[in-house]
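First up is the structure itself, then whatever we jot down about it.
Yeah, one chain of the complex is gone here, protein chain that is, but the others are all in their spots.
Read from first to last, the chains carry the letters A, B and C; within each, the first residue is number 1.
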Amino acid sequence: MSAFEASGIGEECGVFGCVAAGEWPTQLEVAQVLTLGLVALQHRGQESAGIVTSNGATPPTYAAHKGMGLVSTAFAPEALLKLRYGNLGICHTRYSTTGISELQNCQPFVVDTLHGQIAVAHNGELVNAAALRKRVMRHGVGLSTSSDSELITQLLALTPPMEERDAPDWVARIKNLMSETPTSYSLLVMFKDVIYAVRDPYGNRPLCIGRVVPVSKMHSSGAGEEDTEGWVVSSESCSFQSIGAKYYREVLPGEIVQISQHGVKSLSVVPRPEGDLPAFCIFEYVYFARPDSIFEGQMVYTVRQRCGRQLAIEAPTDADVVSTVPESATPAALGYAQQSGLPYIEVLCKNRYVGRTFIQPNTRLRQLGVAKKFGALTDNFAGKRVVLVDDSIVRGNTISPIIKLLKEAGATEVHIRVASPPIRFPCYMGINIPTKEELIANKPEFQDIAGYIGAASVKYLTVEGLVSAVQEGIASLRQKDEVIGSGSKRVGHCTACLTGKYPVELEW
Amino acid sequence: MSAFEASGIGEECGVFGCVAAGEWPTQLEVAQVLTLGLVALQHRGQESAGIVTSNGATPPTYAAHKGMGLVSTAFAPEALLKLRYGNLGICHTRYSTTGISELQNCQPFVVDTLHGQIAVAHNGELVNAAALRKRVMRHGVGLSTSSDSELITQLLALTPPMEERDAPDWVARIKNLMSETPTSYSLLVMFKDVIYAVRDPYGNRPLCIGRVVPVSKMHSSGAGEEDTEGWVVSSESCSFQSIGAKYYREVLPGEIVQISQHGVKSLSVVPRPEGDLPAFCIFEYVYFARPDSIFEGQMVYTVRQRCGRQLAIEAPTDADVVSTVPESATPAALGYAQQSGLPYIEVLCKNRYVGRTFIQPNTRLRQLGVAKKFGALTDNFAGKRVVLVDDSIVRGNTISPIIKLLKEAGATEVHIRVASPPIRFPCYMGINIPTKEELIANKPEFQDIAGYIGAASVKYLTVEGLVSAVQEGIASLRQKDEVIGSGSKRVGHCTACLTGKYPVELEW
Amino acid sequence: MSAFEASGIGEECGVFGCVAAGEWPTQLEVAQVLTLGLVALQHRGQESAGIVTSNGATPPTYAAHKGMGLVSTAFAPEALLKLRYGNLGICHTRYSTTGISELQNCQPFVVDTLHGQIAVAHNGELVNAAALRKRVMRHGVGLSTSSDSELITQLLALTPPMEERDAPDWVARIKNLMSETPTSYSLLVMFKDVIYAVRDPYGNRPLCIGRVVPVSKMHSSGAGEEDTEGWVVSSESCSFQSIGAKYYREVLPGEIVQISQHGVKSLSVVPRPEGDLPAFCIFEYVYFARPDSIFEGQMVYTVRQRCGRQLAIEAPTDADVVSTVPESATPAALGYAQQSGLPYIEVLCKNRYVGRTFIQPNTRLRQLGVAKKFGALTDNFAGKRVVLVDDSIVRGNTISPIIKLLKEAGATEVHIRVASPPIRFPCYMGINIPTKEELIANKPEFQDIAGYIGAASVKYLTVEGLVSAVQEGIASLRQKDEVIGSGSKRVGHCTACLTGKYPVELEW
Partner (left out) sequence: MSAFEASGIGEECGVFGCVAAGEWPTQLEVAQVLTLGLVALQHRGQESAGIVTSNGATPPTYAAHKGMGLVSTAFAPEALLKLRYGNLGICHTRYSTTGISELQNCQPFVVDTLHGQIAVAHNGELVNAAALRKRVMRHGVGLSTSSDSELITQLLALTPPMEERDAPDWVARIKNLMSETPTSYSLLVMFKDVIYAVRDPYGNRPLCIGRVVPVSKMHSSGAGEEDTEGWVVSSESCSFQSIGAKYYREVLPGEIVQISQHGVKSLSVVPRPEGDLPAFCIFEYVYFARPDSIFEGQMVYTVRQRCGRQLAIEAPTDADVVSTVPESATPAALGYAQQSGLPYIEVLCKNRYVGRTFIQPNTRLRQLGVAKKFGALTDNFAGKRVVLVDDSIVRGNTISPIIKLLKEAGATEVHIRVASPPIRFPCYMGINIPTKEELIANKPEFQDIAGYIGAASVKYLTVEGLVSAVQEGIASLRQKDEVIGSGSKRVGHCTACLTGKYPVELEW
């Protein structure tokens, strides 16, 4: 697997929601759509999964199911059965957790308030979570989990004070919440028959909207409004295809969108502080997102390929062949090959059945290392100089045995080209990055990284190269006036983990 | 199984706590004691189980594990491993649940407050839960479960307002809670290095304290204070023997007891409204408790046997033999036999392997009814008139096929004698009783109950007979000044499900 | 639990078969009857379970399912589904196993022969298994399991040589098998549309036949032949009631009975060597069988009670109360109480939730011993002299902590009365008895067994007493001409484990 795949670096989660159009019983089976949507976002979190549906009635009946592990593990047929009467719902897949009780941290979080139950699913990490927790607890609320999702839910319930006689103004409460925390959150809040889709003013985490149409019209441009069977909202657009939805648009940074059986309605766009650029996480492009997802009007795969091309320009190599560390580095490797004119080959063959280690490792097993995961396609590269494109070098302990394997199998030289700049700084906005000390780029060994990992040479993409590979596409789209759903006049990306420049003051 | 066993009537839960004496690492393995204690209370709830331990340090580290099903299912060895560093802890076993997410309702409930985590385990049902929920939600707190335990926890955190600079006065908060709800609760509240054991002013649910001593001194009267290895607190004393503890005393109605590594200390006794008697649930004697438990100084088995004797006095029978519906009615049946002078025999033999029904029932299976659960010991009663003592008749649908079975197998007459009065009213204090409409005593068929169930005659114990069978022992103990841990000057029991007289106003 | 329950002594298995009357589709759901029958025989083996059904067609289609653990674990609803088209079938529940692969040893054993598949289920142990295995292997057959069932199946296939053109004479083959091995076996052989029920000439293991009738006529004497819905054959008659069958008769020692949709037909009775008595295992009465089963015309419970009475005559005690070690010793204890005139009481209360030990035992836990399994009903016996009736003392390590518990809880004396003679010899006929060295009766400590286990006195039932308790009922029945299904002119029982006198030469 690529450096990123091996690094354990990952998203905190993915969120997904669906509202069927029209009255119950609707044609669309919402529970099924939610499950398929979750499966399509599974790469954003494999630790636990949860779905909450509402029947939309007054008062509404909610049904919920959560479970540990993959969606397919967590959701047995009976679980789907109890969710089937919903005609709207939100769901969540979670990457990793800390805290006492694991299932408890699983989202969506549902609480009963004076005005009925609300459900919240959240992707991101509140930069000022500690201060907000203290504020909530000072009010006398006990927090039963360590998740930001519960914190957000309690904040929504808390202020302003609730009165029994009035209907609650959830939008005002969401705005109030947004005034208390600048980033990062892509948020789904379900109440009765409405889902509020919210993105923080910096747009740090992705969120986009799709329109469910008859499968036969999924790709046709002729699907009219009368064909709308429902609406979905998702961390990534890759989920739309698998449930039969057309890409509609992104939720804008700072925007609150209301989704109901009557359609999609933008309620408000909370502005950033003057002068601040948007700060969409650049690593969604580099690694996290699925390659067929679309951000800011461009396909992720294309951006990765551009990174490979840019890398070939910045760091050309005198070599015979170009290859990839499967699977996530492949677009960049193909880009590198195209730009450099070197032939693209495969050097490694993955054993897809190597899973959880059930064998107590002994010395031999440890020495074998990657050999039980990868077979070397020796004849493809024996006697040749190989350019191996990886998507990152995080700790430096994965690429090293692969280089060793290739060299032992006959490669005369192995040049490492990394399709992203070195990671040097922690992320406080939802990405689980190793500690500063663990990152190879902060270690003395980094001075001679090639020697350290046994490569003939090592070159990284520059920050400028990465930013231009990302933004070039947006610029060219803008010229053609095609940035679907981008809407924001200015372009900006968070590169904090590479540069240490965070979009907001951290001691906020 | 007896009528009660078949009725699904049951407790809401059992609570158990343990504090090791002295400093960490203590000799006592608290996690193990807690688990064994839970197993001994398993009859009070089989749906889920949970344990929370604290290492007692400043700030404390808590560890928790919860799971569905029996303790033995919910607690795998790894679960115990993560709990092992605690030197105090509380745990809970739960009977049944309503609400959205089942594991979520599982206790103990742990929340993070401004002053650290507290954990709460609760047996009972707050009569004014609905009003209290509303009050908490009006304050802006979202409630994530339907359990009273969460409600109690949030109430403890809520008022008076928390200030960061001060240490929290948990005892004051507990008293405040007690002023807001009269009954029913036996409560364990763990904070850092202390467990507060609390019983509501009516003493509706049981709670008692044991002293952990070396196993060799468990039954000896010579176990001195220097032998104390720790303290336990439990819904029932039957758990003490299985972990090696000596019965110490009951927690009094209204009492707050502090248990720490330094010992047991009574902090306060919150009084009842003037004129109100205690209202210990009489059905703990009749059915719920394990027969070897001790309440108010008397063994439950003995009370049940007295009920059988009293029944023989009130309702003598012209018959040949006395028998029981196994297993819970056996003490009463033996009491009836002793009092009446009729021989005690066994008529049914239980197949202990008949468990969860995995066979899709067809007509034949439904007709077979109890026959797959019980074998008739024909030769013991063929040609004889049988007095069959049961502990209750709840819905009337269990005893009927048993009578049929006995008659078909050769009994000439089957007389039913019920060792408790008819249940006619719902319980709002923690017992899961069928609806008024389901109770046989409220149906027209009750007029000719013998005819309805196919018995030669049916007689119930009177309410007066039951109360005297329960209180006679207490009175005689009092004369001998032996009421261990009763402490309360006056005696009183809740008979609401039999008489409709509730200990507190329900519209409280 | 009683000494026997704690000893791990047990049957090797139980067998059960069913044939529906008439043509397919029959009214009777054979797969369901088989499953219920197995559940009713579960006490004879809990390690694994298997069912094989046949549709009875030409050629027949067999369906099979086997699984480890209890029937309820091994048979999920899908398993039953695949068995549902059978209109006859045999099944098996197994106690324990040795050998390489556990599921492989699970019965019934099915093999494909030149003339189609046969299925075999076997209870017992062939005394000359080793010689027979050698003979089969010399013929060139590899044996894939260590079970006698496979051996029997291969022996049936082996001789005389098979010819493709002829139909096989299975009855001749069964007789041939019986000529090669004298005991012990109760055997079900299924071929196409017939079950052959076979009992060895000594009748060492039980086997009896029942007639399936409409549930409403199960106990009525008026169920005529036209009411027959099918036939069942079972190790014990206790299974008949749970599936709605009437007891029909025993299979006689040496008898081959053919059961088909057309009814039950005795084909042959293979005689014993002249002068040899039958040798029905006396421990079926003493411990193995369910108390409601009927052997030789008498109910097992009644025999156990008679053992208790006989024990009271042989070994009277100057004491205050009589009690039992629950649950299997209870009939004997009641018999003792009746004969002696002493009151019967309960001294122990079982925690039925104590199951598999998932807690790593430490010193405290080991010291607690039986305390976590049993609660002492102190008030029933404190200050009293107790006669405790157990069904056996096998290794002597179970009764000892119970005595300790009772004495510590206040019993002034504990006298042990054992309702069977000491076990001293191994069984080679299907019972899993500890090695000679492990048996307390063969140890030096046995000289002062009372002192060793801490009892005031210990007395055993004599072999003569046991035999007379067993045979007295048969004799009296014979006088009344009521020995249902016994048929055999003479009476005899195997007491080899008590006396060392085996029914056949062991070096056979």
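One rule holds in what follows: contacts are C-beta pairs under 8 Å (C-beta built on N, C-alpha and C of every residue); 3 or more make two chains touch, one makes a residue touch a chain.
Quick caveat: nothing in here was measured; it's all calculated off a predicted structure.
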Q. Omitted chain: which shown chains does it touch?
A. A, C
Q: Quick one: say which of C:F75, C:Y95, C:F109 or C:Y202 touches the chain that got left out.
A: C:F109
Q.
One chain isn't shown here. Among A:I345, A:V463 or A:V491, which residue touches it?
A. A:I345
**Q.** Selected from A:M68, A:A131, A:V171 or A:M218 as touching the chain missing from the view
**A.** A:M218
Q | Candidates A:N380, A:T398, A:S420 or A:T495 - the one touching the absent chain | A | A:N380
Q) Which of these, C:E12, C:E150 or C:D292, touches the one chain of the complex that we don't see? A) C:E150
Q. Considering the entire assembly, which residues of chain A contact the chain that has been omitted?
A. 28-29, 32, 35-36, 39-40, 42-43, 46, 70-72, 75-77, 80, 215-216, 218-220, 238, 241-244, 290-292, 298-299, 301-302, 330-331, 334, 338, 343-346, 349, 351-356, 358-360, 362, 364-365, 367-368, 371-372, 375-380, 408-409
Q) Hey, which chain C residues sit against the chain that's not shown? A) 52, 62-66, 100-101, 103-104, 109-114, 118, 133-134, 137-144, 146, 150, 153-154, 156-159, 161-164
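Throughout what follows, only the chains that are shown with their structure count from here on.
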Q) Which chains contact both chain A and chain B? A) none
**Q.** Most distant chain from chain B, judged by the mean position of its C-alpha atoms
**A.** A
Q: Select, from all pairs of chains, the pair with the highest number of C-beta pairs in contact.
A: B-C
**Q.** Interface numbering overlap (same over half, different under half) for chain B and chain C
**A.** same
Q: Could you please state the distance in Å, as a whole number, between where the Cα atoms of chain A are centred and where those of chain B are centred?
A: 49
**Q.** Averaged-CA centre spacing for the pair chain C and chain A, given as whole angstrom
**A.** 62
Q. Any idea how many Å lie between the Cα centroids of chain B and chain C?
A. 38
Q: Give the residues of chain C that touch two or more other chains, as numbers and ranges in rising order.
A: none
